[in-house]
Each structure stands twice: as structure tokens, then as C-alpha cells.
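What follows is a short report on a single structure.
The complex appears here minus one protein chain, its other protein chains still in place.
We call the chains A and B, going by the order they appear; numbering starts again at 1 in every chain.
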Amino acid sequence: MEFTAQQIADLLQGIVEGNPGEKVSKLSKIEEGSPGSLTFLANPAYTHYIYNTEASVVITNRDFQAEKPVRATLVRVENAYQSFAKLLDVYNTIRRNKTGIEQPSFMDPSAHAGVEIYLGAFSYVGKNVKLGDRVKIYPNSYIGDNCVIGNDTTLFPGVKVYSDCIIGNNVTLHAGVVIGGDGFGFQPNDGNYQKVAQIGNVIIEDHVEIGANSTIDRATLGSSIIRKGVKLDNLIQVAHNVEIGENTVIAAQTGIAGSTKIGKNCMIGGQVGIVGHLQIADGVKIAAQSGVGSSITRSGEILQGSPAFNISDYKRTYVLFRKLPELEKKISDLQKTLSELRSASS
Amino acid sequence: MEFTAQQIADLLQGIVEGNPGEKVSKLSKIEEGSPGSLTFLANPAYTHYIYNTEASVVITNRDFQAEKPVRATLVRVENAYQSFAKLLDVYNTIRRNKTGIEQPSFMDPSAHAGVEIYLGAFSYVGKNVKLGDRVKIYPNSYIGDNCVIGNDTTLFPGVKVYSDCIIGNNVTLHAGVVIGGDGFGFQPNDGNYQKVAQIGNVIIEDHVEIGANSTIDRATLGSSIIRKGVKLDNLIQVAHNVEIGENTVIAAQTGIAGSTKIGKNCMIGGQVGIVGHLQIADGVKIAAQSGVGSSITRSGEILQGSPAFNISDYKRTYVLFRKLPELEKKISDLQKTLSELRSASS
Partner (left out) sequence: MEFTAQQIADLLQGIVEGNPGEKVSKLSKIEEGSPGSLTFLANPAYTHYIYNTEASVVITNRDFQAEKPVRATLVRVENAYQSFAKLLDVYNTIRRNKTGIEQPSFMDPSAHAGVEIYLGAFSYVGKNVKLGDRVKIYPNSYIGDNCVIGNDTTLFPGVKVYSDCIIGNNVTLHAGVVIGGDGFGFQPNDGNYQKVAQIGNVIIEDHVEIGANSTIDRATLGSSIIRKGVKLDNLIQVAHNVEIGENTVIAAQTGIAGSTKIGKNCMIGGQVGIVGHLQIADGVKIAAQSGVGSSITRSGEILQGSPAFNISDYKRTYVLFRKLPELEKKISDLQKTLSELRSASS
């Protein structure tokens, strides 16, 4: 794909300064620009790069004022960062615009697919599955019986969706994600464990994105639910009957135990553990590696630690934890002084 | 699948109270019952739901005494929870009762399979593999050369078993599980690392269940062993030459380093880390997010912390950790008082 500075300006409603015919065929960071690349300048801390960049075209804010000569052609726009993000998005959409049914693939005759889908080779679509329009299923993916997948949803290679799960529109599941595996339910029984059958499902609402190799277990009964707009990073574990509220964002390797309900607009760091059967209020933030052992009822609370408590208290306490040798020294000094004083006064 | 209240009562050796011909076609929680659904009441805390539930049939304990009129048909049994679990199990078994060889799939001519197996499309069975009776291998799974898989074992989609591994009867491996990847063994060698070949295998005994995307590495020499009845949750890491004793249960995202031996009937929480070359006694319990850095010799010990120690001590200590600002205040008050006293007495 090759574009001229003028074509880019037209797309972004910007103004060219320099050679409108300047051609670009790739995107780069400003500090890594090379001939033929298009980049952007939004963060003032990176301004010095614009004078030496080898990129051919740079998108800048409308009000950018050069203090030295700039060799590259500029495209001035209202908001350079957003314009560049838009370009990335267009580029990505074109790059990933696959359609058609590759062979061999497996679609049960009872399954139904919408228009313009992509079904990669070695992908499996089970009985009674319903695929929406423009669904993209990359190779080596598996969709179990009775699943429903909404419009414009993408499953990257090797995604596995167990039977009976429901996935909304505009959802992205990255490679290796497992949706609907059995919840971890066993009953003690004479010294060993008997499995509790997990016959619920997983419901994933619209605009959810789930990172590579994350696992979302099906409910014992009912549904594990990932609400609209939730973003999960890689290698996250979501246990049976969990519910994650709208627009909550969770970083990699976090685990949420069974039946916990997480509110909307929460931000949860990486490697956090949350025990089962809790309620986490809306807008809660949890620092990386924290362990949450009890419900959080106050919206917007920010926590850290394992077990976690208020983050400012945690930070203050951790400073003292690091000073424990000093505190111990003070205590023994006190003991000594006091003992001397007692001797003196006796 | 549709059943009448009478058919369910016959299956569970229960007694119908209400309409024996009442039909149900799905299972639900009592608080989510709807017309046509079957549910149960076992936990007294949920008793109030029975008077309003829209479920058509409710399984209750034989001695349940209604204090208000109940609209639903009841099936009274000895133990409502166990009866319902039994129904779930029957339902699940029927739902997952797949057999036959889907095409395309790959089975090396030297492989041997028992009766009534299911081999999903795009599954791969290598040289000299032996599959027992009623083995179910879902699509996109891989079984390397010389593996042996026992009767009634299920591999969900995308399971990968490297060569030479041995898997018992009634084992369940969930989607994305990797059995027998190389142990992490490298020797420093002139500033870089030389791989130590990992030529052992993994042995998984009967009635083991392993959750989605967990990884069990093969031994360097000999075997990594998962004993009978062990239950592992999702995203668990088991390193080379580890042995996990019978009926031990481990929650998600826990990692066990090389050559560690874990006893029988242990319960290990999520996100626990256990270092290599340790011995963990039988019946030990380890709280979530703990780090175990030395062997645990006392059976039944319960631990928490990183590094972990006795859980009661940990809890008591953590209370004081949270009080560190208060303790520091006390120390400086003591210093001040003592200093005043010394001035006064001098």
C-alpha cells in the first residue's frame, strides 16, 4: 500500500506543507523514521526528533511551530495523535480484511453463517452454531455446538469456544483464548473428589477484547458474563459464574475466582488475584500483584497489597516495612536507655 | 431433551408432590428459574426463593416443610444437592456423548484405537499411539508419537501431548493444555546457555482433571507424575520431574518448579509459587499467592505469605504490618517521653 502526503491529508482533513506527492508505504515512530515512512509528532517531548527524522511525511498538530528547518513533508491536522491512531486503524483494518472459506475447514450442515465471513483452514464450526455477518475465524479455531457469534467479531487462530456460549458483536478474541471450559468444581467424597458438572455457559457482550491464552470458564448453572466494552489482557483466568462489569480493564495474568462480581469501569493491574464470591464496586482500581480477599463496597476505592487495602496506607506501610531494621534498632536502643535509666534511678 | 417430574423422580428415587406430568427441558438456579426449568433447593438460605420461583419443578430434601404455598411441582429426595448434581452429570454426559471419526483427521497407521472413540476433525494421532476405549479427542488436538491414553479419557479442543507421555483412564484435559513440553533446563556455557535435552515423559494417572491452558513439562530423565485423582485448575505450570500426590487440588495460575514432590490430599490456592527440589507433606494447605521456599515436613500444615509460614502467624503478623504507622508512632512517642524523662532526671 502506497499513499501520497496529499491522500493522507485528504483522509485526515489536514493541510500539506511540503511536497504533496511525497510517497509513503509504512508507518513508524518519529525516532525510527526512514525514507518512505509516515510518522507523527504529538508529544512535545519528542519535538527535537522532527528536525532530523528520515521519515518522508510527519503528521503534526495544526499549531506546531518549527524552530529549525524540517526536511520532511508535514501534514497538519487538528489532533496529530488521534489522526495517526485513525490511520493505524485504517491500515490494520485493510491488513486484516480477510474473507472467504479456506479449505479444508469444517462447518456442520446445521450451522448458519452471515455474509462476508472469513473461515480459516482447519477451523471447526459445530452443530447449530450461528455466525453473524463479517465474522472472521482464523485457522485452527474451534466453535462448539450451539454457540452464537455476533457481527464483526474476530477469533484469531487457535481460539477454542466450548458449546452453548454466546459472543456478541465487535468482539476480538486473541489466539489461544479458551471460552467456556468447565468451571473448577469438585465435591469431597470419601477422600477423593467428585466432579460437579458445569452445564452453564459464557456470555460475552459487544466490544469486548480478550488477550492471548486467557481462559473464561463456563458457569456451573447460568452464565459467566463479560459485559460490554470489557478489555482483558493475556493469560487471564476468569472462573465460573464470574461477572465483569462494563468497560472494566484488566491487565495480564490476573485471576478471578468463582462467582465474584466486578463492577463497571474498574481498572485491575497485572497478576492480581481476587478470591471467590466477592462484590467489587464500580470504578475500583487495584494495583498489580495485589490479592483481594474481601468485597469492596466503596466505588472508586484504590487498593494495593496481599491482602489488599487502601493504596496510600499500603504505600506508607511499605515504607515502614523497608525501615523495619531501623525500627528494631530504635526499640533496642530504647530498651537499653530505659534499662540504664532504671538502674540509675534505683 | 424433555422430561416429566415423574421421570425425574424415578431417576432419583424421589416422590412427586404436584403434577407428575409437569415437563422440564432445562436446568437453572432457583433464583433464575423460568417456566420449563428444573431447579433444586438445598441451602436453607435460599428457601424464600421457592415460594416465588417460576421454575416448573423443584427438587427438595425429603423433610422440607413449606411455610407458604408453593406453585412449582416438587420432587422430594434424600439429598437434594446430590440428586441435582447427579442430574447435571447425566445431562452433561448426554451432551458430550460424541463418537465417530470426523474428517479430515490424521491417525498414523501404526496407531491403535479402542472402541467407540471420538476423533474430532483436524486432530492428529502420531506413530504407535494407543488410544483406549471411549476416548474422546476434540478437534485440533495433537497426540505425539508413542503416547498411551487410557479408557474414557477426554481431550478437549487444542490439547497438545508431546511424544512418549502416558495418560490414564477417566482423565479430562481441557482446551489448550500442553502435556510434555520440554522442561526448562539450560547449562551456562561461556556466557550463553546450552540446552539440556529433556528426554523423560509425563505420566498422568486415572481420574485426573487439568484446566485450560495449563502446562505440564516432561522430565529431563524419568517422569513428571500427576497421581490419581489430582485436580488442576487453569493456567497452572508444572515443571520437569515434579510429582503431585493423589487427590491434591490446585487452583488457577499456580506454578511448581522443577523436581518438587507434593504430597497427597493437599489444597493449594491460586497464584501460589513453589520453588524447586522441595518436599511438601501430605494434607498441606497453602493460601493463594503464597510463595513456598522450603520443604514442608509436617502433614496438614497450613501456610500463607511469600515466603510462606504458618497461616495464623501470618495473619497475626499482617495485622501488625497494617499497623506499622501506629507502631512507629508509639516508638517515637517513647523516644520523646524517654528523652524528657532523662532531661528531667539529669
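Going forward, a residue touches a chain if its C-beta (ideal position, glycine included) is under 8 Å from a C-beta of that chain, and two chains touch if they have at least 3 such contacts.
As the structure is a computational prediction, the values presented were derived from the model and not from experiment.
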Identified contact with the non-displayed chain, of A:3, A:186 or A:318: A:318
Residue, one of A:200, A:229 or A:307, that touches the chain absent here: A:229
Chain B residues that touch the omitted chain in the full complex: 104, 106, 122, 124, 140-142, 144, 158, 160, 162-163, 176, 178, 181-182, 184, 186-187, 191-199, 213, 215, 217, 220-222, 235, 237, 239, 253, 255, 257, 271, 273, 275, 291, 306-307, 309, 313, 316-317, 320-321, 323, 327, 330-331, 334, 337-338, 341, 344-345
For chain A, residues in touch with the removed chain: 27-29, 32, 85, 88-89, 91-92, 95, 102, 104, 120-122, 138-140, 156-158, 172, 174-176, 207, 209, 211-213, 229, 231, 233-235, 246-247, 249, 251-253, 265, 270-271, 288-289, 306, 318, 321-322, 324-325, 327-328, 331, 334-335, 338, 341-342, 345
